[in-house]
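Note that one protein chain of the assembly has been removed; the remaining protein chains are unaltered in position.
Chain lettering (A and B) follows the sequence in which the chains are written, and residue indices restart at 1 in each chain.
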Amino acid sequence: MKRSIFRNRWLPYLLLAPQLVVVVVFFFWPAFDSLRLSFFKVAPFGDREIFVGLGNFIELLTAPEYGRSVVYSFVFSLGVTTLGLVGSLFLANLANQKIRGLPFYRTAILWTYGIAPPVSGIIWLFIFHPSYGMLPYLLSMVTTYEFNWLLKGWVAMLLVIFAAAWAHLGYNIAFFLAGLQTIPESVIEAARVDGAGGFELFRRITFPLLSPVTFFLFLMNMVFSFFETFGIIHAVTQGGPGDTTTIMVYKAYVDGFVNLRMGYSAAQSVILMALVIVLTVLQFRYTERKVTY
Amino acid sequence: MIRKLCLWLCGMVVLFFSVLLVPSSAPAKTEIQWWHAHTGFLGERVNDLVAKFNAGQGDYEVKAVYKGSYPEALTAAIAAYRAKTQPHLIQVFEVGTQTMLSSGAIYPVYQLMKDQGIGIDWADFLSVVLSYYSKDGNLYSMPFNSSTAILYYNRTIFKKAGLDPTKAPNTYEEIEKAAKACVSSGATKIGFTTAWPSWTLIENAHSWHDQPFADQNNGFKGMASQLKINGAFGVKLLTLLTRWQKEGIYTYSGRTSKGDQPIINGEAAIGLASTALVGTLAKTAKFEWGTGKLPRMAGYPQGNSIIGGASLWVMKGRKTEEYKGVAKFLDFLGKPEQQAWWHATTGYLPVSKSALKALQATDHFQRNPDMWTAFNQIMSGKTTANSQGIRLGNFAAVRDSIEAELENVVGGQKTPKQGLDDAVKQGGKILKEFASLYK
Partner (left out) sequence: MAMLLPGIRKSTINGRKWIIHLLLILAILLIGFPLYYGFVISTQSLDEVIKVPQSLLPSGYLLENYVKVWNRIQMGRLLINSTIVAVVVGLGKISIAILSAFAIVFFDFRGKQVAFWMIFITLMLPVPVRIISTYQVVSTLGWVDTYAGLTIPLIASATATFLFRQFYITIPDELVDAAKIDGAGPLRFLWSILLPNSGANIAALFVVMFIYGWNQYLWPLMATNSDNMRVVVVGIASTVPTGTQLPEWNLVMAAAMMALLPPVLVVIFLQRWFVHGLLETEK
């Protein structure tokens, strides 16, 4: 990749040291310490650990509800990533047109990035609140069909997908806007002269040139939706109705954090991590050739 | 420019970290840490209690620390216990009782009081509260915020629907009739709803009708390993609810306290919820409302309602002199004065009969007749093997699976029998796993 390099035997290690120390002490050591528990049944306060070998994994893989939760996870993750990327790419494109008042529009779209997810989560919780919230009230005026996410699984799933995609929207837009600005004006103009306009321009020029940032955002959104959304699920649906929004990370969170089944939860984390790491490596492999850096 | 900025920032960071690690000066008083999960209004009342105790003596300083939701506070306590920096007191929700009893990490309250020579008349404690947190007749944790489930109804809606606003529905048949009248007359859209669905609809309904919830006397005789809720009673109840849901009489309002809201808003004609809601309604309601005992179903014996809420557990492994302060603080909390105040301000049940007597000596219950409903209900009930409480290992998980199945049933995905059978199956798995840890 890089041809021109410096030569030094110990300097690179020294430069990496601060990061690696933090990573090992605060990530790997605690993670290994917890993941070890996936082979145990553990009493909540840790005074008893009973070795069960692959018992936790066997229990998980034979439980129909775990299979369901894997399916829900993929539906959710795909939904959040697709909606998040398509939506933000669209908005970023709009905010990159040559129109009057652009600085205002950009600021108005970007400032939402500053809002802490816990804060926006609280606001969403309130908006969707079955009896205080504005949304159920508005829906009940528009349609007689009951969009009751307390009892209808697919509505609940849509709801958490929207909430999660919204939470990550600012991040995505910022990166897409940045990506759009790296595309030289001359390339766009040349394409225009060739007769490309609107969607054609986007399909032939913009999108391919955005592939590195799209790839990066795809990864980040996937990681976000697989790992960091338990807070949103907890606030909005608590995994229900039934178990229709119990995605893998939420199940791991509830089993470990609420139900205090540390071993069982650790086993779920192992599966989840393995899954996402495999997905990531595959993406790196697959896209390394396609992405034009 | 950038480089100068970097240098300056690096300097700042270095300076900053050198300051970071300087420990704060040690307090003169012995500090007692109390981790709790109360937010908002209740969090302020907790601070009031602590401030009063701290001002009343000079040796101990109780520090009330908000540690997130109940599960977060418990996880924090577990992490701290493993790191040997546990707090003295931790507030644990009622479903964590068996977890705490089995944990080996606690110092039973009766033992602490005995060791510190503080005499407490346990017989003075209300029996429904005492029994929930006792083992073999000894109190293990200090009841703090206890409530039970009662019925609420909206008198304004009742009037609009042409019903007698002075009469609370007493039975499920009466609820059906009243709710139907309220909905069909257009007085409201929500005829009947429930907060804390597993607690009000399954746990309390079973104990109120003297029906078993789990084996081993609901886990009081030994470690429970089987739920019993898929009997004729449970099926009958859920069949009723499912029909009501279809007919638009019953509205499922979600898990935890979400069902409180339609009652507070004045949207629900009738609702089952915690007694602690009385305080909130008294402060906010712009409509007339009333309360009643939990509804009865004909043909089943009388049991009693059970409590919910949380209690304070003393964690072991701290210094002896600190426990003296803990004991004093718990003694302070249990005094009729504090209990009466806590009840009158928050609506939670007081723990002792003498606190209740003190309240009766004033005009408190004349002014707040709805605060009396809970006591009326408890005292008219019979405490039996099925109604002294429910003590299950990993009850939080059990409740979770009951509520998930409840949603499946009410939403029409499963029949009542099927849903309850699945809840029993799932619950049994959880209970057996918990029991296997403590063989």
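Throughout what follows, a contact is a pair of C-beta atoms (placed from the backbone, for glycine too) under 8 Å apart; a residue touches a chain by one contact, two chains touch by 3 or more.
Model, not experiment: these values are computed from the prediction.
Q: Among A:Leu61, A:Ile115 or A:Ala190, which residue is in contact with the omitted chain in the full complex?
A: Here the residue in touch with the unshown chain is A:Ile115.
Q: Touching the left-out chain: which of B:Lys67, B:Lys180, B:Lys228 or B:Lys328?
A: Reading the full complex, the residue touching the unseen chain is B:Lys67.
Q: Among the options A:Leu54, A:Val71 or A:Ala178, which residue touches the chain absent from this view?
A: A:Ala178
Q: Using the document's contact rule, name the residues of chain A that touch the chain not shown here.
A: Contacting residues on chain A, toward the hidden partner: 1-9, 11-13, 15-16, 18-20, 22-23, 25-31, 33-35, 91, 94-95, 97, 99, 101, 105-120, 122-124, 126-127, 131-132, 134, 137, 166, 169, 171, 174-175, 177-179, 181-182, 195, 197-198, 212-213, 216, 220, 223, 227-228, 230-231, 249, 252-253, 256-257, 262, 265-266, 269, 272-273, 276-277, 280, 293.
Q: Could you pull out which residues of chain B are in touch with the chain that's been left out?
A: The missing chain touches chain B at positions 1-3, 6, 9-10, 13, 16-17, 19-21, 23-24, 33, 35, 37, 39-44, 63, 65-69, 72, 75-76, 78-80, 82-85, 87, 147, 195, 256-257, 260-261, 264-265, 267, 273-274, 276-277, 279-280, 283-284, 286, 346-347.
FYI, only the chains that are shown with their structure count from here on.
Q: Mind listing the chain B positions that touch chain A in their complex?
A: Those residues of chain B that touch chain A are 71-72, 74-75, 78, 81-82, 99, 102-105, 252-256, 258, 261-262, 265, 267, 394, 396-397, 400, 403-405, 407-408, 410-411, 413, 430, 433, 436-438.
Q: Quick check on the complex: what are the chain A residues that touch chain B?
A: Those in contact with chain B are residues 41-48, 50, 129-132, 150-153, 238-243, 254-255, 257-261.
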